[in-house]
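The complex appears here minus one protein chain, its other protein chains still in place.
Up next is chain A:
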Amino acid sequence: MTSITSQKTGARRPSPAPLPDRSRKRGGRPSGLPWIMPAFVFVVGLLYYCIIETGYLSTLDWDGTSPTPTSVGFGNYSQILQDPIFWKAIWHTVVFFIVTFTVQTAIGFVFAALLHSKIKLGAVYKVLVFTPVVLAPATMAPVFRQMFAADGQLNWALDHIGLGFLSQPWLAQSSTAMPVIMFITVWQFTGLTFVLYFAAMGQIDPETLEAARTDGASNLRVLMSIVWPGVRGTTVALAMLGVIGALKTFDVPYLVTIGGPNYSTEFLGTYIYRISIPSAHVGYGAALSILLLILALLGAITVAARANRKDGESSV
């Protein structure tokens, strides 16, 4: 755009550097289109096309391979709204998000604050806290299944420290299976929360902290009145990622409890897989996927909107 205008008004502006012959033959400037085309096709083709295709599939009664799918319009959606497992999965997602986000935020924030102070072996602690983030859930799932089994290490440890009365088959009970899934998730992702808070705390102006201390603010006061508001952007980003992550939760519950017992650890992700693959209701699974997408977008928008409103209020 600029170079085209420049050619037309060339008398008043310094001439641009001579272009290669091929470009000049094509209209005087190198177009960006060929350069962005591969990425454009990739992004639009793979991402948006898949969403549109999934939207189309959600209107079918189809097993995924039959050449004769049946159109059911919005039938799958109305069926989903009456599906108790769907609502159970939504409820689990809400509880899961609230608990894991709160615990991860608290632990990550405290760890980050502690490791910003001069403590011995700080680098070692950072590695230890972050290591679970890079471990694949598929690798860790058998370990946790064994640890929380009725004859697993947790019960063994409880027995040996005189807390045998607390021993129970953790993964076999609806009441304890979900807390185990939450524990594993907190263990796995607190490192990420910690790293982001650690980086965000590094951006807080040291002079502000110094001024607060000069005014006699305690550590807790500094933490709550300066550091916490200072990392608000990170908290909002983590909340947004948390909402989306909770909605997409699949690997840990699927690998550790297969969504059970009795759907007590069923999430939208595991339900979509169960419905689409073993049960071969691809149309119904696609409708669930579209709802998941809408919920993820709504969740992210809500978190962002609330954050913007708060920003607006605090600036006033």
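Structure notes:
One rule holds in what follows: a contact is a pair of C-beta atoms (placed from the backbone, for glycine too) under 8 Å apart; a residue touches a chain by one contact, two chains touch by 3 or more; residues count from 1.
Simple rule for what comes next: contacts and distances are computed from a predicted model.
Not shown: a single chain whose UniProt protein name, out of "Putative spermidine/putrescine transport system permease protein", "Transketolase subunit A", "Thioesterase" or "Sugar ABC transporter substrate-binding protein", is "Sugar ABC transporter substrate-binding protein".
Screening A:S31, A:T102, A:Q153 or A:S218 for touch with the missing chain picks out A:S31.
Of the candidate positions A:K88, A:H116 or A:R145, contact with the unshown chain belongs to A:R145.
In the complete complex, the hidden chain is touched by one of A:I90, A:V103 or A:A280, namely A:A280.
The chain not displayed touches chain A at residues 1, 4, 8, 27, 31, 33, 37, 40-41, 44-46, 49-50, 53, 63-67, 145, 148-151, 169-174, 177, 257-258, 260-263, 273-274, 277-280.
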